[in-house]
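Only one protein chain is missing; all other protein chains are in place.
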Amino acid sequence: MKLRVAAPFALVACACLLATACGGSGNSDENGLSGRIEADGSSTVGPLTSYAAEAFQKLHSGVQVTVGISGTGGGFERFCSGETDLSNASRPIEADEEAACRKAGIEYVELQIANDALSVVVNTGNDWATCLTVDQLKQIWEPGSKIERWKELDASFPDDDLVLFGPGTDSGTFDFFTKEVVGDEGASRSDYQASENDNVLVNGVKGQKGALGYFGFSYYDQNRSGLKALAIDSGGGCVGPSVETAQDGTYTPLSRPLLVYAKRTAFERPEVQAFLRYLVDESRAIAAATLFVPLTDEQLTAARKRLEDT
Amino acid sequence: MATREATAPRAPTLRASRRYVGETLIKAALGLCALVSILTTVGIVVALLEPALEFFREISVIDFLTGTNWAPLFEPAHFGVVPLLVGTLLVTVWACIVCIPFGLGSAIYLSEYARPGTRKVLKPALELLAGIPTVVFGYFALTFVTPLLRDIGLNVEIFNALSAGLVMGVMLIPTVASLSEDAMTAVPQNLRDGAYALGATRLQVATRTVVPAAVSGIVASFVLGISRAVGETMIVLIAAGQQPQLTFDPRVGIETMTAFIAATGAGDVPRGTIEYKTIFAVGITLFAITLVLNMFSIRLVRRFREVYE
Partner (left out) sequence: MSRLEGSRRTGRGRGLAFQLALWLSLAVGFLTLGALLVQVFTKGFARVDGKLFTDPPSFDPLIAGARPAIFATLWLMGLVFLFAVPVGIGTAIYLEEYARKDRWYNRLLEVNIQNLAAVPSIVYGILGLAFLVRGLGLGRVVLAGGMILTLLVLPTVIIAAREALRAVPGSIREGAVALGATQWQVVWRQVLPAAVPGIATGSILALSRAIGETAPLIMVGAVTYISFNPSLLGPFTALPIQIYTWTNQPQEEFRVLAAAAIIVLLVILLVMNSFAIVIRNRYQKRW
């Protein structure tokens, strides 16, 4: 009796599983390109690589690309144990990671494929602040900072609460911001609202008049109706974040490179070469589509040269 | 009980000897199943212990366990785990405030008051709540519950322990309710009939007869619920915040041990550094705490369990 009950369910279940088992096996196309490319690393750079993968796979249906987001550090760990072909990174490789790669005999090439303009944003109801100096930012964010109200920063500002939003301490964005603004990687006050998820930060800043937060340019760009980006004065006048200012270098110091590291042994495979070539050649279109800042002319030439030299 | 361990009677069949061998084989097979959970624990301890020990070689255990400043990835770094402990405690307490009474209440209703037809519909509907991904609960806490709490006048921050705890409690209601309800349904009907025969009201039957008889299953459901509350990651990561501060005020953002492990584990911290090893130190602390708590709870259950025939 039990068998009669279970049998039809089991049959249906088996049928479902068998149907899905016919996973794409990647038959090669006319160009003869086939194979699997594995990328992992930063969750910031991930969307870039995924977009490139999607477009590339349309042209070469025999190639299968997978992209993971174990984080820049996690990506390097896998990369330097030979598990992945490409590593996405929102910061350059560090000394101990380099040592690990050397120890494992992994040689690699570093390619810059885009820029990011880290934006400092406030609520649109904030009509008093339009430009802050790097020094003012440092006063707000340095460890032990006691600034709780806007007036304390500048006497001409109103007496509104200063509510801070930012990424978690484990993110590359945090490392980069603290290094550039405060001077030391990891040096920051700890009483701010932190989140892994940039959308949450966006909502946070949108929801409070005196809010101030920092995150990647794409999140500001998609939410211009509720956010206002502050211009940064690092000594040469107030410059706001935009594609142009990030490219011509006037938006400093919050412009950061987004990198892809490729294993030299992977390079010997034609499909990896083709993908990397695609990534670099089309980097401008890719960055524009994924709302990052495209490479400048020099950066593009440098990347192309790196590729040729490999 | 002697009868449970009764050896098979010497039935005069030709297959008697084979049956005995079969019995031993079956016992071995079942023992192997049990071994899986032992191996899991061994694996967890091994995976956590080595990096944790490396961590404790650099940071003293006393500083770690008694320090009240948790800032491992800041410059300068502090490694006092107490804020994380208190954060976990805060969220767990609020989760239990929701899931235990409401879970038990739902169970009593489903088992003693609802018609069998209603129960057949309501119980699976409640279990659907258990299937909603924790990511969804996290965003629900952040985008629905926190504004709601603000609307009713509680001045909560955008990330706070209260929203996360309440939503976690609701998520755990099906766990507590379903298991408790199974336990109560299994109480023999003659027990209820006896009580009714003596003139008890439904309330009295439910609370004085059925619940005590089912207390083993009910407490097991509580323990499972509390365990899951302590170990829950996603809801707290999204809604409770990543601000490790030592406070008992549920309206402010805190960080739980699990949120720290998840955020740092998936983040950009380079592997092999002391900052990365904090994950394992916190992990093994969590493991040790729940182990002690569970040993207590098992002893407690054993004392209160009643066996009805």
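So that you can tell them apart, the chains are marked A and B in the order they are listed, and the count of residues begins at 1 in each.
Rule of thumb we're sticking to: a contact is a pair of C-beta atoms (placed from the backbone, for glycine too) under 8 Å apart; a residue touches a chain by one contact, two chains touch by 3 or more.
Predicted model, so just to flag it, every value in this text is computed and none were measured.
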Original post:
From the list B:Thr146, B:Ser163, B:Ser178 or B:Gln243, which touches the chain that is not on show?
Top reply: B:Ser178
Subject >> Residue among B:Glu232, B:Glu255 or B:Glu275 that touches the chain left out of view >> reply: B:Glu232
Subject >> Full-complex contact with the absent chain, from A:Tyr51, A:Phe79 or A:Trp150 >> reply: A:Tyr51
Original post:
Residue-wise, where is chain B in contact with the chain that is not depicted?
Top reply: 1, 3-6, 8-9, 11, 19, 22-23, 26-27, 29-34, 36-38, 40-41, 43-44, 46-48, 98, 101-106, 108-110, 113, 120, 122, 124-137, 139-140, 144, 167, 170, 173-175, 177-179, 182-183, 185-190, 198-204, 206-208, 214, 216-217, 220, 223-224, 226-228, 230-234, 257-258, 261-262, 265-266, 279-280, 283, 286-287, 290-291, 293-295, 297-298, 307-309
**OP:** Provide the residue numbers of chain A that touch the chain removed from this figure.
**Re:** 2, 5-6, 9, 13, 16-17, 20-24, 26, 38, 40, 43, 46-47, 49-51, 53-54, 57, 64-70, 197-199, 202, 218-219, 221-223, 289-291
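Just so we're on the same page, only the chains that are shown with their structure count from here on.
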**OP:** With chain centres taken as the means of their Cα atoms, state the distance from chain A to chain B in Å.
**Re:** 35
Original post:
In their complex, what parts of chain A are in touch with chain B?
Top reply: 42-43, 69-74, 76-77, 90-91, 94, 96-97, 100, 143, 168-172, 174-175, 178, 184-188, 190-197, 200, 203-204, 207-208
**OP:** Spell out the part of chain B that touches chain A in their complex, as residue ranges.
**Re:** 71-77, 142-143, 157-159, 237-238, 241-245, 253, 263-273, 276
